[in-house]
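Apart from one protein chain that is not included, each protein chain of the complex appears where it belongs.
== chain A ==
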Amino acid sequence: MTLTGRGDTPTREVPVEPGFWLLVLGDMTMFAVFFGSFLIEQRNDPAVFGAGRSDLNQLIGTANTVVLLTGSLVVALGVKAVLDGRHEIGSRYLLAGVGCAGLFTALKAVEYLQKLDAGITPATDTFFTYYFALTGIHLVHVLIATGLLWHVAQRARRGHAVGRPWVQAAGVVWHAVDIIWLLLFAVIYLAGPLA
(Lines give C-alpha, C1' and ligand atoms only; values in the text may rest on other atoms or scores of the structure.)
Protein backbone atom coordinates (compact mmCIF):
# COMPACT_ATOMS: atom_id res chain seq x y z
CA MET A 1 0.00 0.00 0.00
CA THR A 2 1.33 3.38 -0.95
CA LEU A 3 0.39 6.27 1.24
CA THR A 4 0.58 9.97 0.88
CA GLY A 5 1.13 12.18 3.89
CA ARG A 6 -0.45 15.55 4.40
CA GLY A 7 0.74 18.70 2.73
CA ASP A 8 3.98 18.39 0.81
CA THR A 9 5.06 15.12 2.37
CA PRO A 10 6.15 12.59 -0.23
CA THR A 11 4.50 9.33 -1.15
CA ARG A 12 6.02 6.51 0.86
CA GLU A 13 5.91 2.79 1.39
CA VAL A 14 7.26 2.49 4.93
CA PRO A 15 8.48 4.90 7.59
CA VAL A 16 12.30 4.96 7.37
CA GLU A 17 14.43 2.64 5.19
CA PRO A 18 13.64 -1.11 5.15
CA GLY A 19 17.19 -1.85 6.32
CA PHE A 20 16.65 0.33 9.37
CA TRP A 21 13.52 -1.66 10.24
CA LEU A 22 15.49 -4.90 10.07
CA LEU A 23 18.02 -3.39 12.47
CA VAL A 24 15.26 -2.36 14.88
CA LEU A 25 13.44 -5.72 14.67
CA GLY A 26 16.81 -7.47 15.08
CA ASP A 27 17.45 -5.51 18.27
CA MET A 28 13.96 -6.34 19.56
CA THR A 29 14.59 -10.01 18.73
CA MET A 30 17.88 -9.93 20.66
CA PHE A 31 15.95 -8.78 23.73
CA ALA A 32 13.26 -11.42 23.14
CA VAL A 33 15.99 -14.09 23.16
CA PHE A 34 17.35 -12.65 26.41
CA PHE A 35 13.86 -12.80 27.95
CA GLY A 36 13.48 -16.40 26.76
CA SER A 37 16.82 -17.24 28.36
CA PHE A 38 15.64 -15.57 31.58
CA LEU A 39 12.46 -17.70 31.62
CA ILE A 40 14.43 -20.91 31.01
CA GLU A 41 16.65 -20.05 33.98
CA GLN A 42 13.50 -19.32 35.99
CA ARG A 43 12.11 -22.79 35.19
CA ASN A 44 15.39 -24.30 36.40
CA ASP A 45 15.51 -22.32 39.63
CA PRO A 46 12.01 -21.08 40.56
CA ALA A 47 12.87 -20.49 44.24
CA VAL A 48 15.66 -17.98 43.51
CA PHE A 49 13.64 -16.24 40.80
CA GLY A 50 10.50 -16.07 42.94
CA ALA A 51 12.46 -14.57 45.84
CA GLY A 52 14.27 -12.13 43.54
CA ARG A 53 11.03 -10.91 42.01
CA SER A 54 9.53 -10.28 45.46
CA ASP A 55 12.47 -7.95 46.14
CA LEU A 56 11.66 -5.78 43.09
CA ASN A 57 9.82 -2.51 43.41
CA GLN A 58 6.83 -3.26 41.16
CA LEU A 59 5.31 0.14 41.84
CA ILE A 60 8.31 1.88 40.27
CA GLY A 61 8.24 -0.66 37.44
CA THR A 62 4.57 0.10 36.78
CA ALA A 63 5.14 3.85 37.03
CA ASN A 64 8.02 3.60 34.55
CA THR A 65 5.79 1.68 32.15
CA VAL A 66 3.26 4.51 32.23
CA VAL A 67 6.08 7.05 31.79
CA LEU A 68 7.37 5.29 28.65
CA LEU A 69 3.85 4.89 27.22
CA THR A 70 3.27 8.60 27.80
CA GLY A 71 6.58 9.23 26.08
CA SER A 72 5.36 7.17 23.12
CA LEU A 73 2.21 9.28 22.88
CA VAL A 74 4.02 12.63 22.85
CA VAL A 75 6.72 11.33 20.49
CA ALA A 76 4.06 10.08 18.05
CA LEU A 77 2.31 13.47 18.24
CA GLY A 78 5.68 15.24 17.85
CA VAL A 79 6.76 13.22 14.81
CA LYS A 80 3.39 13.86 13.20
CA ALA A 81 3.62 17.61 13.88
CA VAL A 82 7.18 17.99 12.58
CA LEU A 83 6.38 16.00 9.43
CA ASP A 84 3.35 18.25 8.91
CA GLY A 85 5.66 21.28 9.08
CA ARG A 86 4.45 22.40 12.54
CA HIS A 87 8.00 22.59 13.89
CA GLU A 88 7.35 24.66 17.02
CA ILE A 89 4.67 22.43 18.52
CA GLY A 90 6.42 19.33 17.20
CA SER A 91 9.67 20.19 18.98
CA ARG A 92 7.73 20.76 22.21
CA TYR A 93 6.17 17.31 21.98
CA LEU A 94 9.56 15.74 21.28
CA LEU A 95 11.12 17.59 24.22
CA ALA A 96 8.27 16.27 26.37
CA GLY A 97 9.43 12.82 25.22
CA VAL A 98 12.96 13.73 26.39
CA GLY A 99 11.38 14.72 29.72
CA CYS A 100 9.72 11.29 29.97
CA ALA A 101 13.10 9.68 29.33
CA GLY A 102 14.60 11.79 32.13
CA LEU A 103 11.84 10.75 34.53
CA PHE A 104 12.26 7.10 33.54
CA THR A 105 16.03 7.32 34.16
CA ALA A 106 15.52 9.03 37.54
CA LEU A 107 13.05 6.36 38.69
CA LYS A 108 15.41 3.65 37.45
CA ALA A 109 18.24 5.26 39.42
CA VAL A 110 16.08 5.24 42.58
CA GLU A 111 15.36 1.56 41.97
CA TYR A 112 19.06 0.70 41.51
CA LEU A 113 20.00 2.66 44.65
CA GLN A 114 17.32 0.85 46.66
CA LYS A 115 18.83 -2.46 45.54
CA LEU A 116 22.40 -1.43 46.32
CA ASP A 117 21.35 -0.08 49.74
CA ALA A 118 19.80 -3.48 50.47
CA GLY A 119 23.09 -5.13 49.53
CA ILE A 120 21.70 -6.48 46.26
CA THR A 121 24.13 -6.41 43.32
CA PRO A 122 24.44 -8.21 39.95
CA ALA A 123 26.52 -10.83 41.78
CA THR A 124 23.76 -11.63 44.31
CA ASP A 125 22.19 -14.44 42.26
CA THR A 126 21.15 -15.37 38.73
CA PHE A 127 17.91 -13.41 38.95
CA PHE A 128 19.68 -10.16 39.77
CA THR A 129 22.43 -10.79 37.21
CA TYR A 130 19.65 -10.83 34.60
CA TYR A 131 17.78 -7.95 36.23
CA PHE A 132 20.73 -5.57 36.22
CA ALA A 133 22.02 -6.67 32.81
CA LEU A 134 18.67 -6.46 30.97
CA THR A 135 17.44 -3.27 32.60
CA GLY A 136 20.92 -1.76 32.13
CA ILE A 137 21.08 -2.58 28.40
CA HIS A 138 17.55 -1.25 28.05
CA LEU A 139 18.54 1.97 29.83
CA VAL A 140 21.36 2.47 27.30
CA HIS A 141 18.73 2.13 24.57
CA VAL A 142 16.59 4.78 26.31
CA LEU A 143 19.55 7.16 26.33
CA ILE A 144 20.29 6.56 22.62
CA ALA A 145 16.62 7.18 21.73
CA THR A 146 16.67 10.31 23.89
CA GLY A 147 19.72 11.63 22.02
CA LEU A 148 17.90 11.17 18.69
CA LEU A 149 14.76 12.92 20.01
CA TRP A 150 16.85 15.79 21.38
CA HIS A 151 18.68 16.22 18.07
CA VAL A 152 15.46 16.32 16.02
CA ALA A 153 13.69 18.58 18.53
CA GLN A 154 16.54 21.10 18.57
CA ARG A 155 16.76 21.29 14.77
CA ALA A 156 12.98 21.68 14.50
CA ARG A 157 12.90 24.32 17.24
CA ARG A 158 15.57 26.41 15.51
CA GLY A 159 13.70 26.19 12.23
CA HIS A 160 16.41 24.12 10.54
CA ALA A 161 15.49 21.61 7.88
CA VAL A 162 14.85 18.20 9.44
CA GLY A 163 15.17 15.22 7.13
CA ARG A 164 12.06 13.06 7.13
CA PRO A 165 14.12 9.87 7.75
CA TRP A 166 15.71 11.44 10.85
CA VAL A 167 12.33 12.37 12.32
CA GLN A 168 10.81 8.98 11.62
CA ALA A 169 13.90 7.10 12.80
CA ALA A 170 13.87 8.95 16.12
CA GLY A 171 10.21 7.98 16.61
CA VAL A 172 10.70 4.34 15.58
CA VAL A 173 13.69 3.91 17.91
CA TRP A 174 11.75 5.41 20.82
CA HIS A 175 8.75 3.14 20.24
CA ALA A 176 11.03 0.09 19.92
CA VAL A 177 12.53 0.97 23.31
CA ASP A 178 8.97 1.21 24.67
CA ILE A 179 8.05 -2.21 23.21
CA ILE A 180 11.16 -3.82 24.72
CA TRP A 181 10.22 -2.38 28.12
CA LEU A 182 6.64 -3.69 27.87
CA LEU A 183 8.04 -7.21 27.40
CA LEU A 184 10.66 -6.71 30.13
CA PHE A 185 8.02 -5.44 32.56
CA ALA A 186 5.81 -8.50 32.00
CA VAL A 187 8.61 -11.07 32.11
CA ILE A 188 10.83 -9.74 34.89
CA TYR A 189 8.49 -7.70 37.12
CA LEU A 190 5.13 -9.41 36.85
CA ALA A 191 5.07 -13.03 35.75
CA GLY A 192 6.58 -15.12 38.53
CA PRO A 193 7.46 -18.81 38.44
CA LEU A 194 4.44 -21.11 38.69
CA ALA A 195 6.20 -23.86 40.63
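Here, a contact is a pair of C-beta atoms (placed from the backbone, for glycine too) under 8 Å apart; a residue touches a chain by one contact, two chains touch by 3 or more; residues count from 1.
Just so it is clear, contacts and distances are computed from a predicted model.
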Expected UniProt protein name for the omitted chain (select from "Biotin/lipoyl-containing protein", "ATP synthase subunit c", "Prokaryotic cytochrome C oxidase subunit IV family protein" or "Phosphate ABC transporter substrate-binding protein PstS") would be "Prokaryotic cytochrome C oxidase subunit IV family protein"
Who touches the missing chain here, A:L39, A:L107 or A:I137? A:L39
Since one chain isn't shown, list which residues of chain A touch it in the complete complex. 1, 3, 5-6, 13-15, 18, 21, 25, 28-29, 32, 35-36, 39-40, 43, 58, 62, 65-66, 69-70, 72-73, 75-77, 80, 171-172, 175-176, 178-179, 182-183, 185-187, 189-192, 194
